[in-house]
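All protein chains but one are shown in place.
Going by the order they are written in, the chains are A and B; count residues from 1 in each one.
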Amino acid sequence: MALTTAEQPSVRASRATGTPAKRRGSRRGRRSEAVAGYVFLSPWLLGLMAVTAVPMLLSLYISFTNYDILSPLSEVEWVGLDNYERMFTADPSYWRSVTVTVSFALIAVPLKLAVALGVALLLNRAWRGVGLFRGLFYLPSLIGGSVALAIVWVSMFNREGAFNGFLGLFGIEGKPWVNDPTWALETLMVLAIWQFGAPMVIFLAGLKQVPTELYEAASVDGAGRFRQFRSVTLPMLSPVIFFNLVLETINGFQGFTAAFVLSNGTGGPIDSTLMYTLNLYIKGFTDYEMGYASAMAWVFLLAIGIITAVFFSTGRFWVHYSDGDDR
Amino acid sequence: MGTHTLAVSRRPSGLARGIVRMLVLIAILGIVLYPLAWMVGTSFKSQPEIASNTGLFPQEFTPSNYPDGWNHFDVSFARFFLNSTMVALLTVIGNAASCLVAAYAFARLRFPLRGFWFAIMIGTLLLPQHVLTVPQYILFKQFGWVGGDWPYVPLLVPQFLATEAFFVFLMVQFMRGIPRELDEAAKIDGANAFGIFRYVILPLSRPALVTTAIFSFIWTWNEFFRQLVYLSDLKDYTLPVAMTLFIDSSGQSSIGPMFAMSVLSLLPVFLFFVAFQRMLVEGINTSGIKG
């Protein structure tokens, strides 16, 4: 298999021949590039049309109705903005879940990314057995959100749990973390941070893309460890940091599985772990208010869309792309 | 590979630094792995002991949870492992192929409405999945995908149409890390968009492809809700669906066997990860990029 581009004869040859064909970026070239763009995009476009867009639009339509899943979709009543109005005026659980979700995302996401980046840096260099270490650090993320995990977590963080045993070594009296409405959300955050494998792998892959000459050059210039990290690693890693930040933020706000399994699908104790998507799920599938749940989902899309747009617009100031195309 | 590694470890303080790093790693690892060790310990406890003994080690060692779990249902767990492996591997192939071409278009080609489609693509990431389940079921039923002879159609077809925007976005970000001079060089040499894809982007996208493969595999391995909705015959069940059958919370629960099977189900994904992350290490010959 061809390991590097530079070994491709065509590329090497072109470099030798210099500039003659540079003017091909003309109108004709641009048009054929546009055609090629849509050719490459076609599987995605087809998927969008056939699999994604119709259900999304349908859910948008449903959000203006009283659809309850069990009655035929053809018999729903159009209720206008009622669902949206209820969210903002007549549903305390809605605001409760907004608060829970925002505090979860604000705390858990940065911590998770920091841990992932830290461990990725420690595991970046090749040494014997590093693969096993990477695997072991990834292990928690492999479990996903199973019933077994819920049992494990409760046993770690209840009154007699291992965590309190650990605190006891230092003479600290613990709390019934997971069963205490004051602390249950923090327990959930610890769980989210514990499963830092995905961003870690993405960081690792990103670190592999940093050209080694840059380090060598920096080293020759007398840059220390920290300077190298700041002036080489961080900027070169910024597209990947950006990706992780955007995606983990979205994931954080969408956090469902952990809250679902830990609280047995209730968001308890006393709504302390009632994440937005869990609330939405309960409304849709337990209370059979899919119209309302869909409205919640679209407000969510709007809110996260704005946050994501903000990320993208600030991205141009700190994300460094090697393709020189800072859009 | 490895020039960087060597350069660093030749530094005088390299050895001490290495030891410190190792100790830090092992300490973190101990904390991270404790809950998993507890899980393994519990898989060897008997049913009454699970309720009462919350310690790490079983008082009476009960390895029978493993054979009990394996043959707990009419269909053996070998079948569930096989089903999950098949679904996960096909998902990996579908995602890797379809998301790569879509990402190439977004990352490298200029075409009308590119920004618009990109925004739509990001937008599809944002809608909570649970409100899509029902509309999607209704739609897939219209397509005749539901309840056919091969029940995995509605689970797999979307994966071949780049519907996992996460991976498209991931690959776009990686591709944008590949210097554009390489495209220009290939273009000068007469390569068109397809040639650039074949000779520049594809070989250099390995870290992104490997990452996609790892995540697709693991997430499909653990995905529950969609598999629950579309699979209805015990012999078609995948691991996550089968695993829930151990616990009927209002009635009988077989927690020991469930833990045993949970531990076993971690093994294939763990091995998959360890095997594939090697490709992350080998990665690409970075000195080739800058040329």
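By our rule, a residue touches a chain if its C-beta (ideal position, glycine included) is under 8 Å from a C-beta of that chain, and two chains touch if they have at least 3 such contacts.
Going forward, contacts and distances are computed from a predicted model.
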{"item": "Choices \"Heme chaperone HemW\", \"Quinol:cytochrome c oxidoreductase iron-sulfur protein\", \"Sugar ABC transporter substrate-binding protein\" or \"Biotin synthase auxiliary protein\" - which one is the UniProt name of the chain not shown", "value": "\"Sugar ABC transporter substrate-binding protein\""}
{"item": "Visible contact partners (per top-of-document touch definition) of the missing chain", "value": "A, B"}
{"item": "Of B:L156, B:V229 or B:L264, the one touching the omitted chain in the full complex", "value": "B:V229"}
{"item": "Missing-partner contacts on chain B, residue numbers", "value": "47-48, 50-52, 72-74, 133-135, 137-139, 141-143, 146-147, 194, 224-225, 228-229, 232-234, 244-255"}
{"item": "Chain A residues that touch the omitted chain in the full complex", "value": "32, 35-36, 38-39, 42, 45-46, 49-50, 53-54, 57-58, 68-75, 147, 154, 158-159, 176, 179-181, 264, 266, 268-271, 282, 285-288"}
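In this text, only the chains that are shown with their structure count from here on.
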{"item": "Euclidean distance of C-alpha centroids - chain A vs chain B, Å", "value": "14"}
{"item": "Interface residues, chain A side, partner chain B - complex", "value": "1-8, 10-11, 13-15, 17-22, 24-25, 30, 32-38, 40-41, 43-48, 50-52, 54-56, 58-59, 62, 69, 73, 119, 122-123, 125-127, 130-148, 151-153, 155-156, 160-162, 194, 198, 201-202, 204-206, 208-213, 215-216, 219, 236, 239-240, 242-243, 246-247, 250, 254, 256, 276-277, 280-281, 284-285, 290, 293-294, 296-298, 300-301, 304-305, 308, 321-325, 327"}
